[in-house]
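What you see is the complex with one protein chain gone and the rest in place.
We call the chains A and B, going by the order they appear; numbering starts again at 1 in every chain.
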Amino acid sequence: MEATVFYILAAILLIGTLCAITARQAVRAIVYLVVSFFALALMFYLLGAPLIAAFEVIIYAGAIMVLFLFVIMMLELESPEKLPKPRFSDWWPALALVVVVVGALAVLLLSHVRAVPPGFTDIPVRQFAYTLFKQYGVAVEIVSMQLLFALVGALYLGRRK
Amino acid sequence: MMPATYLTLMLLFPLLGGLTCAIAGRKLPRVLVESLACGAVFGSFVCALLTALSYTAPTVVTLAEWFASFDLVIPISLYLDPLSLSLSVMIGFVCGLIHLYSVFYMREDEDYARYFALLNIFVFAMLTLVLAESLPLLYLGWEGVGFCSYLLIGFWYRDTNNADAGRKAFITTRIGDTAFMIALAWLFQLFGTLSVTKLNGMGFLMPVSVLTALGILFLIAAMGKSAQVPLMVWLPDAMAGPTPVSAMIHAATMVTAGVYLLARMYPMISASQTALAAIAVTGAVTAFYGATCALAQRDLKRVLAYSTISQIGYMMLGVGAEAVTAATFHLLVHAFFKALLFLGAGCIIAAMHHEQDIFKMGGLRRTLPLTFWSFLAGAACLAGLPFTGGFFSKDSILMAVWHKGGALYQSLYLLGLLTALITAFYSFRLVFLVFGGGNGHVHRTTGLGVMQAVLIPLAILGLFGGVLNLPGYMGEGLLTRLFVAIPGGGAVEATHEQEIVMQAVAGALALAGLAAAWLRYGKGRAHRMQEAQSPPSPLISFLANGWYFDALYNVLFIRPYRALAGILWERMDKGVIDDSLDGLGKGIGSVGQRLGRWSTGRVAVYLISFAAGGALILCYLAWLVL
Partner (left out) sequence: MSVPLSHILIVASLMFAMGLGCVIAWRANVIMMLIGIEIMLNAVMLTFVGGSAHWGIADGQLFSLMLMALTSAEVSLALAMVVYLHRRKQTVNTDRFDSMKG
């Protein structure tokens, strides 16, 4: 049952992403992406990471994507039809690279299939929190500082002269 | 303790004098520089005299450790024995007089500081060469002498000819130096030491063939330095330097170094009869060559230069005939009378306003009487007129050659006698042409007084130099007694009758040469003067050009070398190396430009490159798995 849900979510995720990258307008791409991120969040939940799932929805689908929307609106870009679209000549190196990467990864993955019993263990939030604040306390501090720097930098870049 | 102090001072005086002149000479007043240079050499001479007075037995004095790495141990050690002692006394004396003479000869030259610095260092290098106990130290002095002679021959370097003469001397002697270096390396490989005393004591350990080869190598070294056939071409050109320098090169320093080296290594070389024969043949041939060339020269100094080549040849002949004492005897006497002749020539040239063609001189007998009498004494010594110093020394060499016996040495003896005849002839040709006749004009007389006064002690020593080593029938020789301790130094065991007969023959030949010269250039002077106006006969120009050895070497070595250098330069250096490097540079440049087009500044291109690189790595991993 859960496996079925997983595969459905995977399909939504991949299709949503595909639509996002081929969308003609940035706003539409954002909306497609929000859909696929929701699917991703559910997958996280299925993989026993409810906290990450929540953060995915809140930070990614919520904050970051909305930030993108804000910026798109702020820029007051001309009508979307005038924006240069990727031509075929732009796509084919991308496609070639994608094929190469996917092929290589497929080879690597399939060659490493082991008889591991397919089973996932849930990680309780308590364990997650312990690991985060006890083992990786310094990392948390550093990340918080980095966020501060990003804040200052964004303010500096965005100020009007 | 005393010898060490004297020896050190003997070396230090000229070194410090030379360094002071070199460093501060331009700032110091002229008188101070001159007196410093002269004082240094005379101080050195006094030290040599004191050493001689306190001399008892051969001593090795180690002053310091030069370097000692692995097996190679080279101390700065000096060796005092009759050979080095007599030479250093002579060097101190003759060079002192030449320094004094130079003060007046170079009176008008602005570059006095450089001149006296080089002169002092020249003396220092020669003393180092003579006194050195370890061969590398000797080699250092050897090269120092060569270096100083190069700089002094090209002293007036603004004239290209002078600079070329200096270079010619340096390069030619370097050929010999190379042989010396090879001999040094080989000796070290064979014996593991480079100490002269030890090597001379160990020579017999080696097979004769090896010793022959070593002897030949030393002979080549001596050929270069002492201007022996076939490396003699530099000496006539070395006249380009100031005349006192020529006197020094010919008399005291430089050219005698080769003979000294052979005499020094004699105990080792003497084990090989082949090497000795080679030395003797070289000496005799050179003596003959020099004498014949001197016959036809017109330049006063070139006559003397060829006579030096000839006389050094006699010394080599003496060493080759196992008569080191006689060779040294001749070396000392030759130093006196050759310095005398050159300094006299300097007086003449100065008085004639730098005219050196002997066919344009004449009548100086009356205008320069002091020079005339001293020069006459020198010429008598050179010619070997009976009872002069040159007579005894040359005769002792010829006697040793005769006494050695064998067809080779007897023919060399005859060659030596013939050379003696020619020598007498050309010596007096010079005297008659320069001083004879009646049309003497003297142009310059300032400073000539002292310059002429310097000639007097040299003339006395030259004339009575025979006292140093009188033949057996006149009492035992001083040098023989001194040298009897060293190998090859003993007197030649000839009966007194033999000696007297031989000396009579030699004396008669010298007188015959004198008579012939008188007939041709004394009586027939005017006729010869007229003849000199017309172009010379082929024989004369053959002799005057030194048997065309310069032209021969030009064809044999210099032209092929130039052609080779041209090919190497234009084909190899420019064609192959430069072009290939240029091509490489251009290739890399164009590759760089093509690669540079890649950095378009567009993020997209960079991203694609980056992703392609990542994809490549993935492909590699996948390929590893497959």
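The rule is short, and it goes like this: contacts are C-beta pairs under 8 Å (C-beta built on N, C-alpha and C of every residue); 3 or more make two chains touch, one makes a residue touch a chain.
These numbers were taken from a predicted model, which means no experiment stands behind them.
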{"item": "Footprint left on subunit B by the chain that the document does not show", "value": "596, 599-604, 607-608, 611"}
{"item": "Subunit A residues touching the omitted chain (full complex)", "value": "2-3, 6-7, 10, 13-14, 17-18, 20-21, 26, 29-30, 33, 37, 40, 43-44, 46-49, 51-52, 55-56, 59-60, 63-64, 67-68, 71-72, 74-75, 77, 83-86, 90-91, 93-95, 97-98, 101-102, 105-106, 109-110, 112-113, 116, 118-123, 127-128, 130-132, 136, 139, 143-144, 146-147, 149-151, 153-155, 157-158"}
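FYI, only the chains that are shown with their structure count from here on.
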{"item": "Inter-chain centre distance, subunit A versus subunit B - centres from mean C-alpha coordinates, in Å", "value": "93"}
{"item": "Subunit B contact footprint on subunit A (complex, rising order)", "value": "93, 97, 100-101, 103-105, 107-108, 111"}
{"item": "In the complex with subunit A, residue positions of subunit B that touch it", "value": "608, 611-612, 614-615, 618-619, 621-622, 625-626"}
